[in-house]
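Have a look at this one before I ask anything.
On to subunit A.
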Amino acid sequence: MEQELTMLPELLVSAFLVIGGIFGLVGAIGMIRLPDLMQRLHAPTKATTLGVGGALIGSMLYFNMIEGEISFHELLITLFLFLTAPITANFIAKTYMQAFVRNSDLPETGRRYGWAVYDDPPNEDNIN
Partner candidate 1 sequence: MNHWIIAPVVLPAMLAPILAYVMRFDIPLQRAASITGAVLLTVIAAGLFMLTADGSVEVYRLGDWPAPFGIVLVLDRLSAMLVLLTAVLGLVVLVHASATGWDRSGRHFHALMHFQIMGISGAFLTGDAFNLFVLFEILLIASYGLAIHGGGKARLKAGLQYVIMNLAGSSLFLIALGTIYATTGTLNIADLSEKVREIPVEDAALVRVAAMLMMIVFAVKAALFPVQFWLPGTYASAPAPVAALFAIMTKVGAYAILRMHTVVFGPDAAAIGALSGDWLKPAALITVAIGAFGVIGARRLLPLVSFATLNSTGTLMLAIAAFTPYAAEAGLYYLVHSTLATAALFLVADLVLARRAGGDALAAAPATQQNGLLAALFFMAAIAIAGMPPLSGFLGKLLVLDALRVAEYTPLIWTVVLAGSLLVIVGFVRAGSQLFWKSTSVDPAPKAEAGLAPDPALAPAAPTDRLGPLQVAPTMVLLAGLAALTIFAGPISRHMNATASQLFDPSAYIEAVLVDQPMTKDLEEHH
Partner candidate 2 sequence: MELVVALSIGVLTAAGTYLVLRLRAFPVIVGLTLLSYATNVFVFSSGRLAVGVPPVLNDSASTYTDPLPQALVLTAIVISFGMTAVLVLIALGAFLESGDDQVNVEDKTTGEGDA
Partner candidate 3 sequence: MLRRLLPHPILSVTLTIVWLALVNTVTLGNLFLGAVLGVIIPYMTAPYWPNRPKVGAPLRAAEYALIVLWDIIVANVVVAGIVLFKPRSRIHSQWVVVPLELTSPEAITVLAGTITMTPGTVSATLSADGAAILVHCLHTDDPDGVRDEIKSRYERRLMEIFK
């Protein structure tokens, strides 16, 4: 009985750690395997996020269930990562596009203004 009580948390923690590890690995493989940057961008932004997420949840569970301390620290890191990952991905994509993707290669915006990387934002002069 006691055995089982400690087994379950251990199992859970281990599972999350392993899942985290696997996704970390996937992200890494994506970095090598995918041929161009826009594709490679997918791998880390998703896989690594979940990879870290797995590790974080594992850690949280570990401290809560095994060490017996309450730990919400990890949530904060998750919050950070979720807030920042899209932004960094967005920036990296733009960095790539600015140098390697021509405006003409992209689909039209369907609006009066082009994509932000290539076209000036509307201002008082060109709004009307």
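Inclusion criterion for the candidates: all candidates are chains of the complex that A comes from, given by their letters.
Note that contacts are C-beta pairs under 8 Å (C-beta built on N, C-alpha and C of every residue); 3 or more make two chains touch, one makes a residue touch a chain; residues count from 1.
Predicted model, so just to flag it, every value in this text is computed and none were measured.
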*asked:* If you apply the contact cut-off given up top, which option from 1, 2 or 3 ends up touching subunit A in the complex?
replied: 3
*Any idea which subunit A residues touch candidate 3 in the complex?*
22-23, 26, 29-30, 33-36, 38-39, 41-43, 45-47, 49-50, 69-73, 75-76, 79, 82-83, 85-87, 89-90, 93-94, 97, 106-117, 119-122
